[in-house]
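A single protein chain has been omitted from the complex, and every remaining protein chain is retained in its original position.
Note that the chains are named A and B in the order they appear, and that numbering of residues resets to 1 at the start of each chain.
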Amino acid sequence: MRPLARLICLTLLAVALSGCKHPPKPGGGPTVVVCGERGCPAESSPETPPRDGGTLVVHVEAEPAILCDLVEHDAWSRWIVENQVAETLLYQDPWSGAIGPRLAKSWELPAGRLILHLRPGVKWHDGQPFTSADVAFTLGRAQDPKVGADQRADLEPIAKIETPDPLTVVLTLGRPAPYLKQALAHISMLPEHAYRGLALRTAPASRAPIGTGPFSFVEWKPGERIVIARNDAYWGPRPHLDKIVFQIVRDKEVAYRLYRRGQLDVMRRLPPGRTVDEARRDPSLTGHRLFLWTPRAYFFIVWNTRKPPLDDARVRRALTELTDKRRFIQIGFDGHARPITGPYVPGTASYDSSIAPWPYDPNDAKRLLAEAGVKKLELTFLLTAGSRTVEQLATLLKEDFARAGVTLDVATVDWAVLLDRLRHHAFDASALQWTLSLEQDNYDMFDSTEADRGQNYGGFHSGAADALMDQIRVTVDDTARHGLERQLHRVLHDEQPYTFLSSPEVATLEAPRVHDLAPSMDGFSFAQAWVDPPKK
Amino acid sequence: MSRSWKRFSQARGARLGLALLGGLIALALFADLAASDLPLAARVGAHLYLLPCVTRPAALASDDNQSLAARLGPHDWLLAPPVPYGPYAQHPGGITRVLDPPSHRHLLGTDDRGRDVAARLIHGTRIALAVGPLAVAIYLLLGTLIGLLCALGRTGDLVLGRAIEIGLTFPTLFLLLAIQGMSATASLFEVGLAIALTEWPHLARLVRADALKTMASPHVEAARAMGASPVRVALVHVLPLASSAALTTAAFGVGQAVLFETALTFLGFGVPPPLASWGELLSQAQASGLEPWLLVPPTVAIALTVIACNLVGDGVRKMLEEPG
Partner (left out) sequence: MSPLLRRLLLLPPTLLGITLCTFLLLHVAPGDPAEVRAGMGRGVTPESIAAFRAEYHLDEPLATSYLHWLARSARLDFGRSLLDGQPVRDKLAAALPATLSLALLAVALAYLLAVPLGCALAASDGKRWTRLTTSALYCLYALPTAAVGLAALFAGAPYGGRGAGVLFAAASCLSLAAIVKLSRYQRGALLSALRADWVRTARAKGASPARVLYRHALRNALLPMVTLLGAELPALLSGSVIVEEVFGIHGLGLCGFDAVLARDYPVLLGLTTLGAVLTLAGVLVADAAYGLLDPRLRGRST
């Protein structure tokens, strides 16, 4: 009930906002599709059934370095490969989180084991059969800490991988593994025969990926485009599209112009200088669809909790209360972001929605600072040049903090230096963004043992949080784990290792000729999409 | 003096250039009077404030022209600067729209952070006129010294000639990064230093060529034949000639350095935000859909500065030319 109510509220709010400010003119502007926590509403059924054939041109703003999502953490590398070219063993719905079959047609969970039954008759794009050896190879690589795969920690509980026959994989678990199935839904299978004896990064198959998916790789012209085409030998339902061209256009404004001229069909994000309200009223976008959706990601300020006086939770809370989050959302995201209070996806059972954000309250902040015995506080805020939102945040923080006598110096460094400083805890504060999984394991961000290994840049250590996280990691029962996660949410809210800011909304544009293609955190599922024939 | 001035003004437009440059320097010096978020003078609640835009009294710490105007009493008054916004204030007056086109409120519109473009343009003069001369001063010193040393002896020439060539071929971006890396953060000085470090070899090459030419001239050969020490020869005979090349280069160099700074900041390697720089306005123009009010004003400002510097450079060259 709760998510539904929330969705309705959100929709109403959006309608109200758009309604009172700019009355929609008949025939002017794009159709706005507001997506809620359960996904985007299905396209109102058009008279015509899906049509086969045609080419879809998708804008890519940042060229991926390689097309192997096991070692490449870049988003487009994943969106182009995962479930388009290569496939995962299981499938997770990007909104509800429900797990279903994909390359594994079924699975069993006897005590301490996970048995996967693979789909028979599946072939790689080069004609070789897909077997359990490929699964063992891929999972083995993903487990290897030297590879640095995103799901490595989730696979840690696997003690042994066995392949009794070509269509069966048996995973023996050393300890309970609550995140294992989700991980198996996000690891694209790699063909062992194409990687044998080669490094993942430099193997030819990482530039020209070989998968089992509905589309097969065609070409990659560096700086220009990546092309994939329909795989006619696909085991599943045949996709409608002939070809998908991922057009690389670095300048987002130029891309926007190309899009409006009809040279691009899909733009995943409006350019940073464009506001949703502006696009909404643009008569040249009439007939287009504008998806408004909130990705599973959040902006936050990370505090170096090892450095006095930031080691005092009261000081961190004071700084949070000095941050005018509403104004930041207004200025940084033109109002299109929602506040977030903890490291879980809002609307899921892990997120405690009864927690309200700390208010903007300079007086209480001053009280907290005085209580902590802080008289004079000078902090340096690190940011990378060119990230507009963080620059805006820094300017706001500077103003807000000055009201309580806290001096904030803003230092611009480049990405390499920022990473170096974060990893070595040589900073006071910075602003970053994390993406979230539907079942989020926060161990490597907040556990004290992860300060020197993982992503706990702020060196946060809290006995209560550590104990909860140790427990969460071994609790397979969803309801029990979600309860513990809500407790952790509360602890993090009180301790404020981060100042949790907001989840920004994304506006995705699709040309009128594109149908049945909704954006999500996991990219797009092009397998169902279809396009109108080009107009003569 | 008067003869130099006469020769200087013989160059077409030299006086115009000097006037322009003077105007720009004045604008840079008095930027706070031309564009500020605080008034030039005001009487608020029985308090008289003179030039609060410069003195920034603590009592007005959380005020700006707009908030003061809103709470003026019956006997209060306020004299706002021509551009009543500061270069850093985002959304002054509570307006949340960004990228506003020019209007009566914001004569040159606002940028993507809701800051007044006119105010940023005016304060950008400071950055341009600080980085340019700074860079030139550094490379003038370095270039002349190394160029002269080259002319002194064969060994020096062999080693330093190589240094000049290495400097000539060095990629600017790496230099800038290395310099940024050695200190904690990017600053104006480092941008100036980076420009200087990429420009000195060009000057050194000129000075070296001039110095070599002079060394081969009959009167220097005569002086050397009479037993003058190389250092004396360099200082007495070569330096005056070489320094005219250096001074001319310097006059033109300021304009080039301004262009250089623009390019670096445009690429994101220049002066750090939130400093108001013309190059930053250009990169905003690129990032925000080529809005004309973000593209034209900085371009005009840069062009005016460079033209002024070059005109003055022409005059200086004329002034230093041997009469006849």
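Here, a residue touches a chain if its C-beta (ideal position, glycine included) is under 8 Å from a C-beta of that chain, and two chains touch if they have at least 3 such contacts.
The structure presented is a predicted model; accordingly, all values stated were derived computationally and were not measured.
Enquirer: Which of the visible chains would the unseen chain be in contact with across the whole complex?
Expert: Output: missing chain touches A, B.
Enquirer: Going by the contact rule already stated, which one of A:I115, A:V147, A:A313 or A:A467 would touch the omitted chain in the full complex?
Expert: Considering the complete complex, A:V147 is the one touching the chain left out.
Enquirer: Who touches the missing chain here, A:I66, A:I80, A:L241 or A:A451?
Expert: Going through A:I66, A:I80, A:L241 or A:A451 one by one, A:I66 is the residue touching the chain not shown.
Enquirer: Which is it among A:V254, A:I355 or A:A402 that touches the chain not included here?
Expert: A:V254
Enquirer: Which positions on chain B touch the chain that was left off?
Expert: 157-158, 161-163, 165-166, 168-175, 177-178, 180-182, 209, 212-213, 216-217, 255, 259, 262-263, 266-267, 279, 282-283, 285-286, 290, 292, 295, 298-299, 302-307, 310
Enquirer: Over the whole complex, note the residues of chain A touching the chain we left out.
Expert: 65-66, 73, 145-153, 199, 201-202, 206-207, 222-224, 249-251, 254, 258, 414-417, 419-420, 423, 432, 434, 444, 452-455
Rule of thumb we're sticking to: only the chains that are shown with their structure count from here on.
Enquirer: Centroid of chain A to centroid of chain B, CA atoms only: how many Å?
Expert: It comes to 43 Å between the two C-alpha centres.
Enquirer: In their shared complex, at which residues does chain A touch chain B?
Expert: Residues 251-253, 256, 271-275, 330-331, 334-335, 383, 385-386, 388, 391-392, 394-396, 402-403, 410-414, 417 of chain A touch chain B in their complex.
Enquirer: Touching chain A in the complex: which residues of chain B?
Expert: For chain B paired with chain A, touching residues are 61-62, 88, 90-91, 96, 98-99, 112-114, 177, 180-181, 184-186, 268-269, 272-274, 286-291.
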